[in-house]
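Report on the following structure.
Some chains have been omitted; the remaining ones sit where they do in the full complex.
First chain written, first letter: the chains are A and B, and each begins at residue 1.
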Amino acid sequence: MYSRKVIEEFTNPKNVGVIEDADGVGETGSTVDGDIITIYIKVNDDVLEDVKFKTFGCVVAISTSTMVTQLAKGKTIDEALKLTNKDVIDALGGLPEDKTRCSGFALVALHKAIEDYRGKTAD
Amino acid sequence: MKRIYMDHSATTPVDPLVVDSMLPYFTEKFGNASSLHSFGQEASEALSTARQQLAESIGAKTDEIIFTSGGTESDNLAIRGVLEKKNSGKGKDQHIITSLIEHPAVLSTCSFLESIGYDVTYVPVDSEGILDMDEFENSIQDNTSIISIMHANNEIGTIQPIREISKIAKENDIYLHTDAVQTFGKIPVNVDDLGVDMLAISSHKIHGPKGAGALYVREGTDLEPFIFGGGHEQGLRPGTENIPGIVGLGKAASLAKERLGNDPEHMLKLRDSLISKIFDSIEDVQLNGHSEKRLPNNVNLSFKYAEGESLQMLLDVKGIAVSTASACSSKSKKESHVLTSIGVDTDYIHGTIRISLGKDNTMEEIDYVAQSLKESVDKLREMSAISKC
């Protein structure tokens, strides 16, 4: 049901953790639904120098989380904002159709983290 | 990698003895049991033997056994068969009593029946999954035609007090059906001891082949078929009989009966050892279901801060097969209606797995599973956005 790539990313996720002095933090989901994704970003000169995640959720939630962090890391904020759901799903070698609902959460968390960063820097 | 199967409530491997018993009926004794010639007679004798084996294993008479394609069909036949019979000409003013934690085979049947005008009461259960007997008794109406309460639950393994339920059903002259798909082969299942009018069995849960099942129908219980065709199985289940499948079910049933003295005890030991190992090594975990009135092979656990599907997949990568909820619903991530009905905390409910043991599991496997479970829970908790760490 899951592609080999999904299982690989899920069992060996990269960028797990918290960035203590993060420039932006974004969170999606709720304990009631059973998924919570938090993404932390560190920005340097408009570039996402570091991206980390913490996720409570299903295989899709975790594998999309790690994939989003990998795709976003090293990109400029504008580039990162252009990432689409499809980019994430393609990078994972596809996802089961009945799981597409949760595949978008990680990207939303990243966008929220960027918003959070922009909100702070606007001040 | 050696694989460890601990999902026996979803399905079981077919016993090699059972496969052997089936083999002649594919290529040699392949006749249609309705045919009068020698090929047909071989088939019809096989059918009789299997019927006898199954009947004996549950204390029934041979002509009280209706073979079906599986547990789902048996449940459908029991409930709809009674209603349809009583219904003839009388409209749909009939009432059904069932529980909130039945298998979808019963629940979906009931909600279909509701949608076409029947009245259904879904009796709640307590926090360990036992039927609320007061609510049950109060739910009985003059027009109650059938009570359908499962013998044991497929997710949490709680065993219902069917004998007590039967007493009340009898006092009120209402048919009682029980879904014994999960209990047969694990605890004694005798139709007279239980006092049931109908009882559903599924072959593939007792080391028999998939695609076969049976409904016990007590003599004198009036049923109509709900599938229509030739007059097979006393007019209650048409279609050319699945002889190899039925032969396999008969063999599996008699093996299950024979082994009732040993297998359940073995599974019980493994179960209790696994539970204590897990509680010794992992924090924030709870056992769902009843502490004593529980299937000897069922371990249903909820972990805080670790999601069930992820946990199941980490175990799968280690070669261990367990289930997130019941196999039936694990593809659609919905909360289990069983866990909701027993009131599992939202903190815990998403972190639930079911480990269901089989007669061939070993203590060595239990050690490996306990160890792997700890590693996997730790790993997920580290990753988790809501853990304490």
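Keep in mind that, in the parts below, contacts are C-beta pairs under 8 Å (C-beta built on N, C-alpha and C of every residue); 3 or more make two chains touch, one makes a residue touch a chain.
Computed from a predicted structure; not experimentally measured.
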Worksheet entry | Copies present in the complete complex, per labelled chain | A x1, B x2
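Operating definition for what follows: only the chains that are shown with their structure count from here on.
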Worksheet item: Centre to centre, by mean C-alpha position, how many angstrom separate chain A and chain B?
Response: 40
Worksheet, complete the sentence: chain A contacts chain B in the complex at 1-2, 7, 10-11, 13, 16, 27, 31-32, 34-38, 53-59, 61-62, 98-99, 102
Discussion item. Quick check on the complex: what are the chain B residues that touch chain A?
Written reply: 305-307, 309-310, 313-314, 317, 331-333, 335, 346-347, 349-350, 380, 382-387
